[in-house]
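I have placed the structure first, in the form of structure tokens, so that the comments after it can refer back to it.
One protein chain omitted, others in place.
Letters are used for the chains, namely A and B, taken in the order the chains are written, and counting of residues starts over at 1 for each.
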Amino acid sequence: MSRLAHRKKTKSQGRPIGLSRRVYAPSLTDILENCLGKRVLWSWLACIPLALAIVVSWVAAAHAQDRSLTTEGVKAVLDNIWVLVAAILVIFMNAGFGMLETGFCRRKNAVNILAKNLIVFALTTLSFWAIGFSLMFGGGSGLIGSGGFFLSSGDISTYGIDRLNPNLTVTTFFLFQAAFAGTAATIVSGCVAERIQFSSFFIFSLLITGFSYPITGHWVWGGGWLSEIGFIDFAGSTVVHSVGGWAGLMGAAFLGPRIGKFQNNQVRAIPGHNMSISTLGCLILWIGWFGFNPGSALAANTAVPYIATTTNLAAAAGGVAATVTSWRVFGKPDLSMLINGILAGLVSITAGCASVSYQGAVLIGLIAGAIVVFAVSFFDSVRIDDPVGALSVHLVCGIWGTLAVGIFDLEKAGVHQFMVQLMGVGVIGLFTVILSSIFWQILRSTLGLRVTPEEEMVGLDIGEHGIEAYGGFHKEASDMEGY
Amino acid sequence: MSRLAHRKKTKSQGRPIGLSRRVYAPSLTDILENCLGKRVLWSWLACIPLALAIVVSWVAAAHAQDRSLTTEGVKAVLDNIWVLVAAILVIFMNAGFGMLETGFCRRKNAVNILAKNLIVFALTTLSFWAIGFSLMFGGGSGLIGSGGFFLSSGDISTYGIDRLNPNLTVTTFFLFQAAFAGTAATIVSGCVAERIQFSSFFIFSLLITGFSYPITGHWVWGGGWLSEIGFIDFAGSTVVHSVGGWAGLMGAAFLGPRIGKFQNNQVRAIPGHNMSISTLGCLILWIGWFGFNPGSALAANTAVPYIATTTNLAAAAGGVAATVTSWRVFGKPDLSMLINGILAGLVSITAGCASVSYQGAVLIGLIAGAIVVFAVSFFDSVRIDDPVGALSVHLVCGIWGTLAVGIFDLEKAGVHQFMVQLMGVGVIGLFTVILSSIFWQILRSTLGLRVTPEEEMVGLDIGEHGIEAYGGFHKEASDMEGY
Partner (left out) sequence: MSRLAHRKKTKSQGRPIGLSRRVYAPSLTDILENCLGKRVLWSWLACIPLALAIVVSWVAAAHAQDRSLTTEGVKAVLDNIWVLVAAILVIFMNAGFGMLETGFCRRKNAVNILAKNLIVFALTTLSFWAIGFSLMFGGGSGLIGSGGFFLSSGDISTYGIDRLNPNLTVTTFFLFQAAFAGTAATIVSGCVAERIQFSSFFIFSLLITGFSYPITGHWVWGGGWLSEIGFIDFAGSTVVHSVGGWAGLMGAAFLGPRIGKFQNNQVRAIPGHNMSISTLGCLILWIGWFGFNPGSALAANTAVPYIATTTNLAAAAGGVAATVTSWRVFGKPDLSMLINGILAGLVSITAGCASVSYQGAVLIGLIAGAIVVFAVSFFDSVRIDDPVGALSVHLVCGIWGTLAVGIFDLEKAGVHQFMVQLMGVGVIGLFTVILSSIFWQILRSTLGLRVTPEEEMVGLDIGEHGIEAYGGFHKEASDMEGY
């Protein structure tokens, strides 16, 4: 097998690519242009301006050389392998969100939600590679990062990785962070479900992961000003979850509720179409969180299983608390509340997973599980239509989890820390609300945000994508009428 | 980013939490009480007596300090990371069981089965954290463990981890073992499906994972008397699978069969509603078993891939054997038999995965795959209604796999070992049957076990949870009539 032999020979991958090597790319373009027609070829290239920079011959950011076999070298490899495995688990969360949200919505919009949740990580990968990663982790001021766009630097100091764990390669850190950015974007998807135009969501995903999320993320994780005043958000209750929640809140507000949700001053429950895949989604998210939180240690060490344990305790407590709360309040144990309770526990332990005790984790989860039940009613009462409960889970419990660090942190809990947490939650929320409002407003003025009422009644699957999710299954009458 | 800096500062997590730090918890409780109403707040707290101990200020069980960089230290981290990854795979098995069982049952009970399979790991996490882990691994007699409840000790010797692999942290070992406990409980779920009250299952899950499973587990894995006489069950054919099977058998016996299953002296097949998710569940379980068996090495070493290979061979052989057997016996290759055959192979290799040859693994799997086909018929013939075949897979093949160690173990096979295995199977079975019968009887006398015939006909989704799994899909007439 030529693999290893091949690998050894390619040790000079770090050098610039000579122009002589690129000679085939243009001719290939010519061939494609002839085959496909100029319009098609360039239209998809034009839609991805990120790709334009590709023709420039820059320094290829190659992976680091294999180290000679020292204990330090083995530990470095272990760090990278673990964080990569964690990144894979976080990327798997896209399947979790996709199944969860699709199942919680109506059958007639399933293809649309699936398409949104699937493409959002593809878009995030490209925008975060081109811009977002540099704005978040590149050197610069305490307000915004810069430099090393398109992963053009192979030097870990360009992205501040030397401050975090000098063992990590640029690629390991990038992949892990890109997976996180995708999570923020996918939360928005749930809030705007069943009524947004696919094209507007497409562009918004690029904007939030390319600009909004990276800037506030820089403040906390990129060495920015919030980290300097002591704001603690270990794995992203605020940096990821409440940011996604705020952007989604504004999306839901700009869009307005789905037709029929608030009729005659009454709130009408619009049940989902597939609780099996929603439950599957919840369980995928549960194990995905074992990448999300423990992976945020950014190293392989004994903190990792500790974090996994607090994470698991909070998830369990959240699920049980939401079930019992819904049982008492509504008379029956509600599966969707059980699902959202588990997620509430997970979101709320995210900020403090490394620094609270087991019993703190259980309490944080219990409270989150109760909160989420009442939060769902709250958003209904203020006429914000959040089809899958994403605001109750990610926004409300993201805030709760961040504040909980001020209460339960084994080292730092106290009035001062609580106030710092509160301020962090506030400024990141404010910034995200403002910036995402600008994005939503621009999209409303140009592409338009919402599908037509006719399309909404028939379902976005037909209107936006031209196919249905479940061929061969007879529809219920009520579904035909638009519910 | 403040993460690493933060981590370094929290090195004193192991010390007792001063009262001054807890001052917010009571006031938070007051606030919650005012907001939510006393009844709601305390009702869910009261339902989780485990949480009551939380107000006691005990020593926080902190994770161990990062070791200075030695070869031993790197190996220790690697051990923990691998066992954590294995634990994540085992936790993912909850999704496997959930999809498998839901798909094998009827549409009208899908929400109920999903809810049971989802909450069971949440309940297990809490009960095993509070009590079960200590009964199973805490020091004590050869009959029952004790000490270190609520993970209150950070010392690995409290839980006998020093005897197993001193590199593992308490948290790594706890999470791995909690995942195993959840598996035992979720097996019961399948046996009692489509007719049990949700509340009774809820309590039974706490009881089996808090008391029954840990005690028999202590005998084998906690240094108890069965391990001392040489009983071998490497990863739990008996400790996990047959225990879950015996408890489920008693549940099925106490409940009686579903309405219509045994009519006019005939066995009526009640087909499932979603073979797609059942097949998905099988494949998730397959990869979950790569955590279950190889992770039971409790260390990262070269035994791990060997165990993975025997596990995979047995799964493959079981699937092929069950398919061919069902093809010959019933005339067509049955998908549900293929699924159960793979699981039969996996369950039966679990006891001996580390100590049999490849051909031994294949033979164990082949025999299991044939056994499972006939076991399904056997339980029908004795009028035990096991909706998803869980008894045939977990109980029968769990026993077979444990005995197979006496036949195929490369080192120990022989009459003596076979008799030891037989005795272990017998006493663990007897104990589990007696204790779970007591549990089921208490539940029958208090909460009641079975839903009303009316609810069973309409479906437990409406009766127990008030929602249906598949909105927007027209029902078949036969499903309306209760099938």
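We adopt the following convention: contacts are C-beta pairs under 8 Å (C-beta built on N, C-alpha and C of every residue); 3 or more make two chains touch, one makes a residue touch a chain.
Keep in mind the model is a prediction, meaning the values are calculated, not measured.
The residue touching the chain not shown here, chosen from B:I407, B:V427, B:L447 or B:I467, is B:I407. One of B:L283, B:I442 or B:I462 touches the chain omitted from the figure, and that residue is B:L283.
When the whole complex is considered, the residue among B:I144, B:I259, B:V329 or B:I442 that touches the unshown chain is B:V329.
When the full complex is taken into account, the listed residue touching the unshown chain is A:L114, out of A:L114, A:I232, A:C282 or A:A321.
Mapped onto subunit B, the interface with the missing chain covers residues 71-72, 74-75, 78, 82, 85, 89, 106-108, 137, 160, 163-165, 220-223, 227-228, 230-232, 234, 271-277, 279-280, 282-284, 286-287, 290, 294, 296-298, 300-306, 308-309, 312-313, 315-317, 319-321, 323-325, 328-336, 338-339, 342, 354-355, 357-359, 362-363, 366-367, 369-370, 374, 406-408, 410-411, 413-414, 418, 470, 473-476, 478-479, 483. The omitted chain makes contact with subunit A at the following residues, 1-7, 9-10, 12-13, 17, 21, 24-25, 28, 32, 35-36, 39-41, 43-45, 47-48, 50-51, 53-54, 60-67, 69-71, 74, 76-78, 80-81, 83-85, 87-88, 91-92, 94-95, 98-99, 102-103, 110-111, 114-115, 117-119, 121-126, 129, 150-151, 169, 171-172, 174-175, 178, 198, 274, 277, 280, 464-474.
In the analysis below, only the chains that are shown with their structure count from here on.
Measuring from the averaged C-alpha position of subunit A to that of subunit B gives a distance of 31 Å.
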